[in-house]
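Excerpt of the complex: some chains, original placement.
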């Protein structure tokens, strides 16, 4: 008979047991479940529901179960429905009737809520470390490569020449926001739900402050009904993961494109590439593609959670059982993607010559030419138009802007003089960017300095 | 060394192997992979790439592997990357050099394409059976309950009285469309991709008609590049599942609401209900809630697939590896949801008295009253307004329409006579619906007759 089966006349159908059971998923929470129970029993002792002998017995029982699970001595069984019922049954088997006292003054509703919150909090801490690690990889490669110049793109068309460091630091900036976002989510979820009972609180004089302290929460959830109904923290974490994976998908896309034969900017390490079963020459950026592909999966997790919670009346509904599968999967995919991306970044080769060559074709200095005309007194919108015509002329004659003769320039604007060729030199185009946050050397070094400080402060 | 590792100098990183491997998921395809290889090797024999002895050796090898897997004698290993490489390696270990001939004239790209197509086709057949089964359950309960009258709702407000059978047959109609939709998808995907090679076809004179016949496809994919890039069939199946689960979620929602103490229309079997760990009186419609909750999961699968394929250049990209996890999960959730729903429908008790009682309150006969006024020559829009006022009067005086006195009625419309009370009787309101497809007995019996025929024809 089920532990809750007192009022039932018929056993549940076998297929129903299979359908209903969540233990294949929530067994992942065994550690947090035992952690929560250890805290709960100590609280029960403190308020006199169990005596100190009973408390010790239960604590020892729980710790034994933890060891058994970690040693692989116990198999989870579907007939136990979920990890909570599983551990409670083991405990009763192990220590007898006393074990039946553990579930006093709590419900599976607040128990599962505290387990999952403990789990997600721990995982966020791991995620923050991995983000920090990837940021460090980006920072290091940026620091090593301040001299490297590459094309900057908009619409995948060459736009303006930029430093590789500046490019890498754009991703650093995105990841920094991700880090803060996880921090914000952590703080908002750092509230104890345990003690809410089924939905209304309990009729025991429980000590929730004691539970909060022992389980390491910052606050106590102030409304029991909310405490057992709330999955905001799961969705917010999943949403932050979706945003983070979106960022990774962008680097991934650029790794794929920049590793193509046509671009040939990046060469991936063999360690993070794979071959083809049929085409012997192939070396494929599988890791980057998989990260890009898993972005869809992670979006799916977020949507599943949002859809699951939509329109659910208070308090607990069984629909919410699906939350764990989704968030576990999202967390796992994000963590491994962060690690792999970090290693790819660390080990890839930047083909500097090829990147610089690529800045020579495509009129990446056209904006600088337009800005030069502004210094000659031509309003920008007009100078833009003149340079447009010069580009059209250059294309028609298969020239670069540097190759247009001075007298030709002067046909367009008489004031143009020899100095135009300095303006047009790609290195100068990079260095001429003077605004704060731009791609010139001073700005780039400043970014790197700030990044170093941030990484140190958040170590 | 990887089977494709000829050109590589460094081994892949361990974390990369873990990240890259799909064997934990695609091992589910072992049967289809061997089925495809058996067909392929026979074709290779037919066109003279392997001789008949080699063919037999390979066939025996493959069948032995199949047996070993089914007997649980082999463990899948992450170092084998995917099920295809795994089986090829086993084959070579088993039968030696000859095994190395199997992969002639094919690529993993067309191999995985044919495996997954074979799998999805089989699963669609199973899904169709399960839909048929649920339709049969609905049909049977409808047939048993033609006399039962319940409130029909719009906006969850009582609207008009209807037959329970008529209500159940609405879901029958939805599921029939689902059935046809899966049938359409099946026909559209019933094309052989094998023989497409990596993307361009192969340089062997392969016999794709032979492959088509032996593997049971209707057509052959006419463009090799499309054959290896196409995942339409996965998305279309996933999309049909999403629609089907949406239908199930609607029944599920109504089961939850109708099983509430307040409605009390349905009583679920103990077999498909569960209890509470803390509240001894609880009997919860968990199965229905889980189906509703899994709808989010299934939507997530569809979106993951759509996102994965968005903007992917031709032909194969590693992103596509994520397709299997999503579709396997969606199929499994849909199949078990169909089964459980079928059993719930079969075993639930309809609380007929309560349902009929519920039609007595809430002015469900107001439309009939309005229609009656039309027969007295009042335009409908005006008669609607008059009945609106009558309802307001009834609410104010805490009456039902049946309880309003005739002289009161005549204050509103002088032509109203005694026959109004016949009009207002709930049973008459049900029977008075005369249009095709309506809730009266004749229409309902006609629906049941059509349903029976359809179920027989599609058995």
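For reference, chains read A and B in written order, and residue numbers begin at 1 within each chain.
The rule is short, and it goes like this: contacts are C-beta pairs under 8 Å (C-beta built on N, C-alpha and C of every residue); 3 or more make two chains touch, one makes a residue touch a chain.
Keep in mind that what you see is a predicted model, and the values were worked out from it rather than measured.
Whole-complex copy count, one sequence throughout, 2 copies displayed: 4.
We adopt the following convention: only the chains that are shown with their structure count from here on.
Centre-to-centre separation of chain A and chain B, using mean CA positions: 32 Å. By the touch rule above, chain B contacts chain A in their complex via residues 2-13, 15-16, 18-20, 84-85, 103, 106-109, 111, 197-198, 269-287, 289-290, 292-297, 299-308, 310, 317-322, 325-326, 336, 339-340, 343.
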